[in-house]
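In this view, the complex is presented without one of its protein chains, the others remaining in place.
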Amino acid sequence: MIRIVALRLVGALPNLAGVVVVTFLLTRALPGDPAAFFAGAAASAEAVEQIREKLGLNRNLVEQFGLYLRDLARGDFGQSLSTGQPVLTELVSRLPASLELTFCALVFATVVALPLGVAAARRPGSWIDHLCRLVTTAGVSLPTFFTGLLLAYVFYFLLGVAPSPLGRLDPVFTPPPPVTRMYLIDSLLAGEGTVFRACLAQIALPAVTMGLFVLAPLARMTRASMLGVLSSDFIRTARAAGLASPTVLYTYAFRNALLPVVTTLGMVFSFLLGSNVLVEKVFAWPGIGSYAIESLTASDYAPIQGFVLAMGVLYVLLNLAIDLLYGLIDPRVRLEA
Amino acid sequence: MRAALRHARYVLSDNPVTLAAFVLFSGFVVLAVAGPWLAPYDPLATDTARAMQAPSLAHWFGTDALGRDILSRIVVATRLDFGIAVSAVALSFALGIALGLAAGFFGGWWDRVILRLADTIMAFPLFVLAMGIVAALGNSVANIVYATAIINLPFYIRVARAEAGVLRNAGFVEAARLSGNGDWRILSHHVFPNILPPAMVQVSLNMGWAILNAAGLSFIGLGVRPPTPEWGIMVAEGATYIISGEWWVAFFPGAVLMLAVFCFNLLGDGLRDIIDPRRRT
Partner (left out) sequence: MNDAPPLLSVEGFGLEFRTRSGTVHALDGVDLAVRKGETVGLVGESGSGKSVLSFALLGISDRAARVTGGRAAFGGLELTRASEADLEAVRGREIAMIFQNPRTALNPIRRVGAQIEDVLRRHTTARAAELRERAIAALREVNIPDPERRHAAYPFELSGGMCQRVMIALALACRPALLIADEPTTGLDVTTQAAIMDLIAARARATGMATLFITHDLALAAEHCDRIVVMHAGHVVEAAPTAALFAGPRHPYTAQLIRATPAAESTIDALAAIPGNLPDLRRADLPACRFRARCARASARCDAPLPRLAPPPAHAVACWHPLDEARCA
């Protein structure tokens, strides 16, 4: 098992390197003087000069890349101009909020999409199949930022069932003691039921917004692969052997149908992390996405750079996790490694 | 060609949804072409006396905080939104096909380098990469087009590379070469036409996504700048009012954006049926 993980890790290295190179190139692709850009509009001439020195802009590109790598290795992602904080510190402190939101969205999407896809595949042409088709075509057409606003309007303004769509926790509550910095988990760890419920109420709308967007590829893939599996030979064998319908459906069909679904998770995460930025803006969610947007508005360049790098690395790691998960389900891959 | 048209007519008549999407698409095209003449008001004319009016007969979609007519702004924005999407997809189509062909046809180093490029792009969450690119290149409409084109590149590279590889292995290219064709001629006359159908399917599926991306970028303040009418920006402008109940400012541009993307996606599915009947579901 360890050997497999190590192999996959090595396999992910080129992508990781690609991410670092691209982020580096993006800093140098700035039109005009990168030093002036990083220093900000109001910087003095000395400040600009200092940055130029630090980035090594007077050296050649390879040396600059070396410096960049050295800084990254030291955990130096630069400093935010607007907050004065090191970028890495802020990213690390805001990342849990983004991860919490992303995973809640994924859970929501999975819980809805998989049963929907399975139900649609079991009765092709039935109303549930049509519903599935509608959801998959409409789902990918949803601009997340718009759905978010719409949900906020309906559930907060019209119905009043959702809390004010701003932030992670209603200010009347104190956040739970930080352990993982994910409020849902922390509040459970601290045994604070009311806080947990408040957090859940707060995260529901943004998570559903993001989930609706990725529901479509998940449901579509589940339906297609379940349809394929249900008509395969080994399902016929299982039925001919008299296995009970639930066994045939779940132990035999569903587990096999999951394989292509797991493969699409890569794309799903790409969607999720991308729409994270938009949803965080809509719901004033204090994650790394809104950090990037705040910096964008302030023309604060280092945080954006750090954000792109962090997202790239996160995505590569998530893909690695998906690979490993696939190996867990499919013995053929496991032994190949 | 005649047969293809007949097949297209058959699919359209057989599939009312695709037909409806086609009609809707034509409507959008009309708006994109003739929008400035069709809009009932000047999309930029502010009038504080008429600010924040709910939809009425005079202003079907209401007015925004500066008293601008939302319907007119939406109509005029069509050209910009479609323009961005079409140019971005055209760009990634051209570049992606060229790179993919080179990779699949020449193999070796070409293949390795181009594939690595595609993988590297795909190693990012695509919207995030687009954000980074626009932030780095500068805040302009042209850069939104480039960024959207770049993040779509891998899909075209893959389609073209796979198809070219298949043709090469099928001995198809060898046969063309034996009958005295040069590389360039083989590529343009024999390989490219075979790549076109799957690439077209990719295009149709990509358009809606490209519009979504561009609107998303302007929603977070990249690219298009106010007061230019653009759907994403208009939603962003209306966002602050929605939780106090002035829903129309964000709703109408958002709904039109959704409709446009929905229309492209339906059309994409329909086009796939026309071009590639085997994969019909």
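To keep things simple, chains are lettered A and B as they appear, and every chain counts its residues starting from 1.
Throughout what follows, a contact is a pair of C-beta atoms (placed from the backbone, for glycine too) under 8 Å apart; a residue touches a chain by one contact, two chains touch by 3 or more.
Nothing here was measured: the structure is a model prediction, and the numbers come from that model.
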Which of the visible chains would the unseen chain be in contact with across the whole complex? A
Contact partner of the left-out chain, one of A:180, A:247 or A:297: A:247
Looking beyond the chains shown, say which of A:151, A:218 or A:238 touches the absent one. A:238
For chain A, residues touching the missing partner are 232-234, 236-245, 247, 251-252, 255-256, 259, 329-332, 335
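One rule holds for everything that comes next: only the chains that are shown with their structure count from here on.
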In the complex of these two chains, what residues of chain A are touching chain B? 14-16, 18-19, 21-23, 26-27, 29-31, 137-138, 140-146, 149-150, 152-153, 156-157, 164-165, 224, 269-275, 277-278, 281-282, 292-293, 296-297, 301, 304-305, 307-308, 311-312, 315-316, 319
So, in the complex, the side of chain B touching chain A is made of residues 116, 119-120, 123-129, 131-133, 135-138, 208-209, 212, 215-216, 219-222, 232, 235-236, 238-239, 242-245, 247, 250-251, 254-255, 257-258, 261-262, 265-266, 269, 281
